[in-house]
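Rest of the complex left out; these chains stay put.
Chain IDs A, B and C follow the sequence of writing; residue 1 opens each chain.
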Amino acid sequence: MTYNIAILGASGYTGAELIRLIAGHSSMTIKALGGNSKAGQQMSEVFPHLRHLDLPALVTIDDIDFSGIDLCFCALPHKTSQEVIAALPKTLKIVDLSADFRLRDPAEYEKWYGNPHAALEQQKEAVYGLTEFYRKEIAAARLVAGTGCNAATGQFALRPLVAAGVIDLDEIILDLKCAVSGAGRALKENLLHAELSEGYHAYALGSTHRHLGEFDQEFSAIAGRTVQVQFTPHLVPANRGILATCYVKGSADEIHATLQKAYSDEPFIEVLPMGEAPSTRHIRGSNFCHIGVVADRVEGRVIVVAALDNLTKGSSGQALQNANLMLGLEETEGLMMAPLFP
Amino acid sequence: MTYNIAILGASGYTGAELIRLIAGHSSMTIKALGGNSKAGQQMSEVFPHLRHLDLPALVTIDDIDFSGIDLCFCALPHKTSQEVIAALPKTLKIVDLSADFRLRDPAEYEKWYGNPHAALEQQKEAVYGLTEFYRKEIAAARLVAGTGCNAATGQFALRPLVAAGVIDLDEIILDLKCAVSGAGRALKENLLHAELSEGYHAYALGSTHRHLGEFDQEFSAIAGRTVQVQFTPHLVPANRGILATCYVKGSADEIHATLQKAYSDEPFIEVLPMGEAPSTRHIRGSNFCHIGVVADRVEGRVIVVAALDNLTKGSSGQALQNANLMLGLEETEGLMMAPLFP
Amino acid sequence: MTYNIAILGASGYTGAELIRLIAGHSSMTIKALGGNSKAGQQMSEVFPHLRHLDLPALVTIDDIDFSGIDLCFCALPHKTSQEVIAALPKTLKIVDLSADFRLRDPAEYEKWYGNPHAALEQQKEAVYGLTEFYRKEIAAARLVAGTGCNAATGQFALRPLVAAGVIDLDEIILDLKCAVSGAGRALKENLLHAELSEGYHAYALGSTHRHLGEFDQEFSAIAGRTVQVQFTPHLVPANRGILATCYVKGSADEIHATLQKAYSDEPFIEVLPMGEAPSTRHIRGSNFCHIGVVADRVEGRVIVVAALDNLTKGSSGQALQNANLMLGLEETEGLMMAPLFP
């Protein structure tokens, strides 16, 4: 059986990544592509790398007939997404890739994103889409909220440790290095090749990045107390990949064992042998996440490093993984491609 | 049914690319990986991006039992390859990715590669592996010689034009821009990131590049007369991709029509609409080749541009395409993945 | 003695490059920086790499008092530049970096740039700023028109050859590879790091690039007949540098000797030994131009390759070289810094 798929926001990078992945999926067919700003264009114009595929043209979202659609991916900007989703059929299965349904508390949403939430009803039913930790809820959900790509990386490194209580919850530092596609197709001077290449810098310092809302929500819920991590993202001159270097306090052996146990059956999470650390070059273009643990020379200090591709495991790959669960398909379908190296 | 595959030279880039592709192939299983210099190592050490796959460890070629192998890919350096292949079972199907069996005339081989050929018997039976033009011969072959990646790109742009006689055969210039993975994993100063990035240059100027042997052989054979193209490769700071800018003389419309007709049924060759030109970013990581035709302001001058991924369509993807034919499988099996962009 | 300098369009790349160079100049002081869109900002905000310099804040052009200014650099977009320059004091020495005064024939200007020229009077007095060939005229000029960066590169490779009549004037092909800073700070999707890096393509194919107006004007003037070169620029993933690969017909030895003779006394033009070819990585950040000559295997065909930094020798370095001449200073003042490698 083949499921009919719609993608809203198909002219952005996560939209294109969804199409790349679904093109290799055995039981999904793309029936509609929505993108208001480029409506009327063929995908081969918007993304010539998809030229070989037989895809519907881009249309405005209003022009999509959702009656035959089994599942809809929303790859729209936040705020737009909640407005669009509020107007979609109430029975349509939806995987949202925006930030709009990640935070369960509307006040937290407003605090981090600056506007009151406009789809409170949908927000209530939304399930947080970190597949490995919400598998059952996702399978039963109508609306799944894809996680932030930074938030996913940090949680893969730290969730089992917070849950097991094997690290000091008051001393967690996440130093993230993020590739530029995470900023989307936005036209900003600092994203130009001439400005970005050959340089790197920290941004959103002082723990002001919006993905902190997710860390706060999830880590505090697991720990049963307030947990506030320190989180500094850096922009590096590469297109794909997040490397999260996490500084924690605990026993390196216990931390490694906890991660190994947590992920022993996971198809996409690989815990490296003790003392090894991952590289983004080894997960590029794939749905895999590599995690390493190294003890510091100072007793009781440990570095946990996680690497994933922000466009795949960090957003569109995760979204497809969730969609597979929601449709009762094999969770790994369309997602087992090997990374692209070099 | 599943075919058993061996890969010799599995610690190089084309070897790794073969494994990446075969990992997504429905009826091939990798049974042996040969690599003398890294024998004894696991592939997860040599290529951590393949860590998720269940692969045999690297062994010396002598340690491989070929009795259960259906097809062997040789991704060894030239000269080594002919020596190894001469010693392999005479009934084993082989796809060679080196330069050793591309030239049919041993004198031409010696002229371009500097040593007398050491496997003349095998050379006689080898079929030139440019799939789209030797499909029938490849399906019937025991030994197929993969083409040079530059040679493939130039031929996709020009072969139908030479065959149809629609361009001036004495005035063909190929200006190629090649990514660095084409140079392999060789340890050379000029391939270091610090030296290569942010700069570009022409090399092998004066038409001294070895792939000219293939152009001479193939174009002259098609034309029934000596054809000597002028060919200048450039090394650009990117990892994958060849862009061939071909300067020819003829009618742009006739040239475009000739290419469209030649490739109308080809699954991997896309001729763009008249006046459009391809980019390597739109074929990266895929087996597709995009070709564009543009008329110059000077009447009778035409630019034909072809783009492909040197590691995929230019070598390992081509090799798998040929292997599919040799094993009676669907030619496109394992090769339809979309390009990786961004 | 110190000359007072104004720079209009100081918030673009060529403006910033002028400031970088003048910061090391012994007898120029920057007195005014004009930039309408960012007026009111400090240069340390617009270009933090200039933070250590004591520079005037950006102001609107109307707010600049030109009475104490000895020389003004205009690094404004074309069309804007002619309007601004038409309104500047008629005695002010000006080096314009835009395209507005490069073409002597107003009809040619309109053909390539699409609008009628709005400063015909100034256009008449403007001198074409290719220093090495218009030295005397530049020294005496009030208004000098900086050349196109591609046009400069191609002319350095070919002007002496056209003048000496040692190449076939009907068979000249220029295949240029250009870094991205040549496109300026414009916000376009294809200039984003995520889109540009890791890929390359030809643009303005069919000899439609505006710099052809300069080639036509200059080569035809030298040759005393119409000369129409074929010119295809390519965008490569690097920030600085133009590599011009020129395919010509003639005697390699004669061509090499002609170039050596033409540039034997030039401080910035280096002709490499016969058979060697330049690389952009060896001129980055400098005012040097390297030129190489190689004979093709086909008798009578020759490749001439020139490399320069588009922001330095291709625009702002050239502009300063011209300003030095106009002010009676040493031509090389402020321009002898070595390239930055790696």
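Operating definition for what follows: a residue touches a chain if its C-beta (ideal position, glycine included) is under 8 Å from a C-beta of that chain, and two chains touch if they have at least 3 such contacts.
Owing to the predicted nature of the structure, the values given are computational and were not obtained by experimental measurement.
Every protein chain here is a copy of the same sequence, 3 of them drawn, and the whole complex in this file adds up to 4 copies.
As a convention for this text, only the chains that are shown with their structure count from here on.
Taking CA atoms, the transformation carrying chain A onto chain B includes a rotation by 180°, reported to the nearest 5. Once the centre of each chain is set as its mean CA position, chain A and chain C turn out to be 45 Å apart. Between chain A and chain B the centroid-to-centroid distance comes to 36 Å (mean Cα coordinates, whole Å).
Chain B and chain C have centres, each the mean of its CA atoms, that are 39 Å apart. Residue positions of chain A with contacts to 2 or more other chains are 13, 181, 198, 239. Residues 13, 16, 19-20, 23-24, 47-53, 181, 198, 239-240, 270, 278-279, 281-286, 288, 290, 311, 336-342 of chain A are the ones that touch chain B when the two sit in their complex. Residues of chain C touching chain A in their complex: 13, 180-181, 183, 185, 187-189, 191-194, 196-198, 237, 239.
Of all residues in chain B, those touching chain C in their complex are 173, 175, 177, 194-195, 197-203, 205-208, 212, 228, 230, 232, 234, 236-241, 243, 245, 247, 275, 277-282, 284, 294-298, 301, 303, 305, 307, 342.
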